[in-house]
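First comes the structure, then the notes that go with it.
Missing here: one protein chain of the complex. Every other protein chain is in place.
Letters A and B name the chains as they come in the text, with residue numbers starting at 1 for each one.
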Amino acid sequence: MSAFVIENASLYGDTTADLVMVDGEIASLSRADAPAEATVIDGSGLVALPGLVDLHTHLREPGREDAETIESGSRSAAKGGFVAVHAMANTTPTADTAGVVEQVWSRGREIGLVDVFPVGAVTVGLGGTQLSEMGAMANSRAQVRVFSDDGKCVHDPLLMRRALEYVKTFGGVVAQHSQDPRLTEGSQMNEGLVSSELGLAGWPSVAEESIIARDVLLAGHVGSRLHVCHLSTAGSVEIIRWAKAKGIDVTAEVMPHHLLLTDDSVRGYDPRFKVNPPLRTQEDVDAVRAGLADGTIDIVATDHAPHPDEDKDCEWGAAAMGMIGLETALGIVQKTMVDSGALSWRDVARVMSETPARIGLDHGHGRPLAVGEPANVTLVDPNAAWTVEPSHTASRSNNSPFGGIELPGRAAATFLRGVPTHLIPALEGASA
Amino acid sequence: MSGTVLGAPDIARALTRIAHEILERNEGHESLVLLGIPTRGVPLAARLAKRIAEVEPGFDAAANAGALDITMYRDDLRLQPTRTIGETTLPPAGIDDATVVLVDDVFHTGRTIRAALDAIKDLGRPRAVQLAVLVDRGHRELPIRADFVGKNLPTSKSERVDVHLEETDGVDEVLISRRAADTATGEAGE
Partner (left out) sequence: MKHLLGTDTLSREDAVLILDTAAQMAATQEREMRKLPTLRGRTVVNLFFEDSTRTRISFEAAAKRLSADVINFSAKGSSLSKGESLKDTALTLQAMGADAVVVRHWASGAAQRLAESDWMAGHVLNAGDGTHQHPTQALLDAFTIRRHLVGGGTDAEATGKALEGLTVAIVGDILHSRVAGSNIPLLKTLGANVVVVAPPTLLPYGMAARTDIAVHYTLDEAIEAHDIDAIMMLRVQRERMTGGGSGFFPSPEEYTRLFGLDAERFARLADHAIVLHPGPMNRGLEISAEAADHPRSVIVEQVSNGVAVRMAALYLLLAGEEASA
């Protein structure tokens, strides 16, 4: 029997209760019902949330195990408070067949630290010309429901239409990386006053917004679900707001770095700030924060993108795009949204657990903290101020732009079906 | 010792005497070129040239008094903050076969003059090079001597000598004072 009781935690930051977890389920909200042999964890001062779900992660395996493996990625996710991650398809080979997604799925299960839900590619080899066998991937043991060519944009409007229509077959969703390739050839950073000053080719906001505008209209026309990955501009927020008002079934995600950093960070040419979509202006940061607060943006996802040192320890033009983020996401959301009052912890549960699980159709995740539900719990310590040190991470890579930044809190413990996958030493408790 | 060691009249008399000594030694003004070492060597060279022209009217003071900046030939550049490079002005005819008289305000270690000799070597081949200084304060670090000296001023290393001239400082005087702590602070000449 596996039994844990978290005493005196603040559920959703609202009500103090105990969480008695027996054999993978929440058995009771009162410690009196805890079995004698249950391990006791002191939850005072901690906030209990349903286990966090990341709809957008890159685990790099198969193909780039030098940057990350499913195991190191799982470890990093658990440390960050995540119980489930959706692993993007831009691996080598591409996750465009049942074979590859089943391989990733079983490896995730074998390691058992997080539930790994592989994302299936929309097009073969991410080539943008031919639909992949999405049905096969949906019916495989991996039960894929989220499809994305992330890293690349499904640019051809006809192909995007077909994909949106086709996923209705199994209730799937297309998650689009919105970037018009023609408007962003050779782009290095956000197009703006800073890019002019630094002599770096610009990535204009309109390249994101024009694709989102097209896609929401297509989704509306064919009556399908659309998910917009890593939304980063003020204009994009407005388009989503408009689309939802028209009743179009669209959801959107924002990344922690777009909640905190601007293109000013690029001064100095440190490639740790090089990411796609790029860091934008303060106006954009303000708009996405407001969008996340009012629900226009539905979720926070990490876009955890590990890269080996040599791809970042170089000149900007030669560097890879992307940042790791599984372990800093919660702290940044707290810093930018909770501590400023824009989001409550209940809202954090919504945007980092319930809604991503709903979009990804992740059964058993994003469930309420209530008796009878799976014991997927993230215990947050909102008073554990810490300074980010990029090399102190379970990820194989160190490419975090947040080095030296102080974050107000972090995940103190993560439980996947009642088993602790992450537990800070201070909480390793005695038996009841 | 501290205070004013030479006043304006003393300086004037010294320069007049040096001008005559230069003419006597070189048996006239023919091929004579005076090159002052910036900063204060330059006005001193101009004054000497003027006095020479007063005695020997055939001497073109304007053309034959100039400046020789030695910054790029110094042996101690790396020991100080970057120095500004000054002007070098030579007579239109150059210095080949001329008798060049270097003029400086204070003669100290001799390193400035050594750099000046290196600079001259790259500018031409004078028939002879002589040295005129307003003040010789001793403490030579190289085997170099002055041909014409305004005043011999034995000093200790802990003292500093400052030359002020009308053209650069608004007054003519030579002062001696105690050196502040250890490091040399832009004292005139070396």
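Here, a contact is a pair of C-beta atoms (placed from the backbone, for glycine too) under 8 Å apart; a residue touches a chain by one contact, two chains touch by 3 or more.
Note that the structure is predicted; figures quoted are calculated from it, not measured.
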Looking at A:18, A:191 or A:284, which makes contact with the chain not pictured?
A:191
Pick out which of B:77, B:93, B:128 or B:171 touches the chain that's been left out of the picture.
B:77
Using the document's contact rule, name the residues of chain A that touch the chain not shown here.
182, 185-186, 188, 191-193, 195-202, 268-269, 310, 313-318
Touching the missing chain, which residues of chain B?
69, 72-73, 77-88, 118, 122-123
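One rule holds in what follows: only the chains that are shown with their structure count from here on.
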Mind checking the centre-to-centre distance between chain A and chain B? Centres are C-alpha means, answer in whole Å.
77
